[in-house]
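All protein chains but one are shown at their positions in the complex.
Which chain is which? They are A and B, in the order written, and residues in each are numbered from 1.
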Amino acid sequence: MPDELVNLSIDGVAVSVPKGTLVIEAAKQAGVLVPHYCYHPGLPVAGVCRMCLVEIEKTPKLQISCATQVAEGMVVKTQSAPAKSGRTGVLELLLINHPLDCPICDQAGECELQDFTFQEGRPGTRYSEYAKRFNPVEDFGPDVLYVPNRCILCTRCVRFMEEVAKEPVLNVSERGDRAFIGIHPDARLDHPWAGNVVDLCPVGSLLSKDFLHKARAWELDKTASVCTGCSQGCNVTLDLRDDVVVRIRPRPNLEVNRYFICDHGRANYRWMNRGDRIEAPLVKNGNDLAAVDWDEALARARALIAGAKGKAVALASPGMSTEALFLARRLLSRLDWTGAFQVTMGEEAPLAGVPNLALRAERAPNGKGAELLGYGRDYAAATKAAESAGVVLVLGDADAAVKTAGAFIYLGTVLPDPARAADVVLPIANVAEEDGTFVNRDGRVQRYSQAKPAPGMARPAWWVLAELAAGSGERGLGSAEEAFALLASSVDAFTGLSYARLGLAGRKAASGARVPA
Amino acid sequence: MSTVEEYQPVFTGKARERLDDILSRYPTKQAALLPALWMVQEARGWISDRAMTEVAEVLGITPAYVKGVVTFYTMYHQHPVGRNFVQVCTTTPCNICGAEGVLQAFLDATGAREAGATSPDGNWTIIEVECLGACGFATPVLVNDDFIDGVTAEKVPDIVKRYR
Partner (left out) sequence: MGYPHKSHARETVVLSKHFGDADAKSFKGWVKRGGYEALKQAQAMDPPALIEEVKNSGLRGRGGAGFPTGLKWSFMPKEKKKAHYLCVNADESEPGTFKDREIMRWTPHALLEGTAIACHAIQAEVAYIYIRGEFTEPFQVMQTALTEASAAGVFGKTQIYLHRGAGAYICGEETALMNSIEGKRGNPRIKPPFPAAAGVFGLPTTINNVETLVAVPHILKNGAAWYKAMCLSNPKSTGTKLFSVCGNVQRPGNYELTMGFPLKDLVNDLAGGVKAGRTLKACIPGGSSVPILNREETESCLLDYEGCVEKGTMLGSGGVIVFDDTADMVYQIMRLARFYAHESCAQCTQCREGTAWTTKILERVLSGQGKMKDLDLLLDLSENMTGKTICVLSDSCAAPVVSGIRKFKSEFEAYITGKKRPAAA
């Protein structure tokens, strides 16, 4: 049953929105961003900052648009003199105690107080002869610092912990202009999802210790990606400075992680910058591995595959892209193929206030993708089968402790000792260095994008596997998008999907499909 | 070497019974928070962080939550106060009737010297408070739980003597 629609006008623009929509949300449809602090679509409405004041015809007082529902025929004016004056007043009052910390504050460049002050604030202060309130910085726990001087008491952090994390470990203490965000001396902010308060804080009051003074917001290149920490598949943004990943932040996706990511995922980026990468293709040369160019390495590997008989075993990491997993299977499809993946398990940590959102026990982003493509979970059995296989493919830094009589081809980003037994070692890109997709535990296919170049001669795994299948002189695949198109046309579960259709929010795969031989 | 004293819970025996009776008045446990805090203050004279943790456990809420409530309401003491706790109203209606003189008289007569500080002998803490709701009987003063109407600077020494 469709929602009843309400028609109203915002700054002269007519919009039609479902009944019950807040004016501040309806304004977005009219292309109007009403300045605000305490309001957040992922949190219950508080209505305390008073920043989102707008004028509504026939209503004598200014109204806060975050707590006002649309009404038929409502005429909203966000730019009228009284509305602007109301908001300018709020900004002035927020700035009387707020220190001029911009030069040393992490939030600068992505600070909503800066942004709205530039937009609507007074050019100078009238609070010149009085001391600003001062309190020292507090350590709230594992990763969060609280700078009381910068706090504007929007209470987003308190509401997040209370209503979304369901662990009220933060409070507002004291009253009046003495108020600050408090924590009980015995408590720490160590909830598995607590790091979100840093993102939610509109100013530089709650800070990540990990990110402290690391980079300036305007130096960062931002790329859409998917978290590799577990099978939930939270959407993230990778922030890079000079091609080094320095921060992961949540990217909104109402179907998956809403506006949040867990601390485990948030911290899970240092490996993307590892320096000890395989930089060139390697081939066995006596007892050593010798660096060669791609042509030679590919030729050697193709020959090994062409000459293989009997079984083929693919031991894959569930952190490999769906495209790579598909191409690995397709490459060996003429043989008696077994594929397996191994998942590290950990403790589940749900975000209680959001349905179906947790740090999942399965600590891998593409276990479901591997399953849909016919990979099994009995890694030990597959490793055993590999002993008598004609060719063994170890993909994506999977456990390479395998003995085989057949050919051993290793695709990975780093070279652990067991992988040194391989006949051919092909360096591949990691998640930050390629385009690709993961399928999360709910069967949602989501794209991730390349954020930085791969080091040395490393290439995306999909490219390497397509080349291996193509044969010398033939063309492999030109892009991850092409690889996915091939996948979608071959595997029922992915029918009808494409990069364009997946967009930035992903789509569900069809369930219970089988992989054609 | 001094040892850390083990915390003695407040809500045992009769106090626990009283709390249970209070709990029966409200549909949520949390609603008993203000009464529970009063009970702690009556028993111990003030509300420590440790006591807040006990209250939190008993009511099924977090210590941080309890602390947020304790720091909001000015009548809850977060640290020990003098044996006699004196609250003198100095808001405008009493102010124009000499309330600040009454405050000063208390500070002088008790040796407390400064509002908010405890006197050296530990017997008196005098504070300035906002309107006590007895403006026609200026200046009203609370000495512990005794609400005294019509206090003037001249009457203060006798009052102090009464509580010595």
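Rule of thumb we're sticking to: contacts are C-beta pairs under 8 Å (C-beta built on N, C-alpha and C of every residue); 3 or more make two chains touch, one makes a residue touch a chain.
Model, not experiment: these values are computed from the prediction.
Student: Among A:L153, A:A312 or A:V391, which residue is in touch with the absent chain?
Tutor: A:L153
Student: Per the definition of touch given earlier, which of A:L93, A:A421 or A:M457 contacts the omitted chain?
Tutor: Of these options, the touching residue for the absent chain is A:L93.
Student: When the complex is taken as a whole, what residues of chain A touch the one chain not shown?
Tutor: 45-51, 53, 60-62, 64, 67, 85-86, 89-90, 92-94, 96-97, 126-127, 129-130, 152-153, 172, 174-179
Student: Hey, which chain B residues sit against the chain that's not shown?
Tutor: Looking at chain B, the ones touching the missing chain are residues 25-28, 30-35, 37-38, 59, 61, 68-69, 72-76, 87, 90-93, 95-97, 129-138, 142, 145-147.
Operating definition for what follows: only the chains that are shown with their structure count from here on.
Student: In whole angstrom, what separates the CA-based centres of chain A and chain B?
Tutor: Those two chain centres are 51 Å apart.
Student: In their shared complex, at which residues does chain B touch chain A?
Tutor: Going through chain B, the ones touching chain A are 49, 52-53, 61-68, 71-72, 74.
Student: Under the touch definition given earlier, write down the residues of chain A that touch chain B in their complex.
Tutor: Residues 167-175, 182-187.
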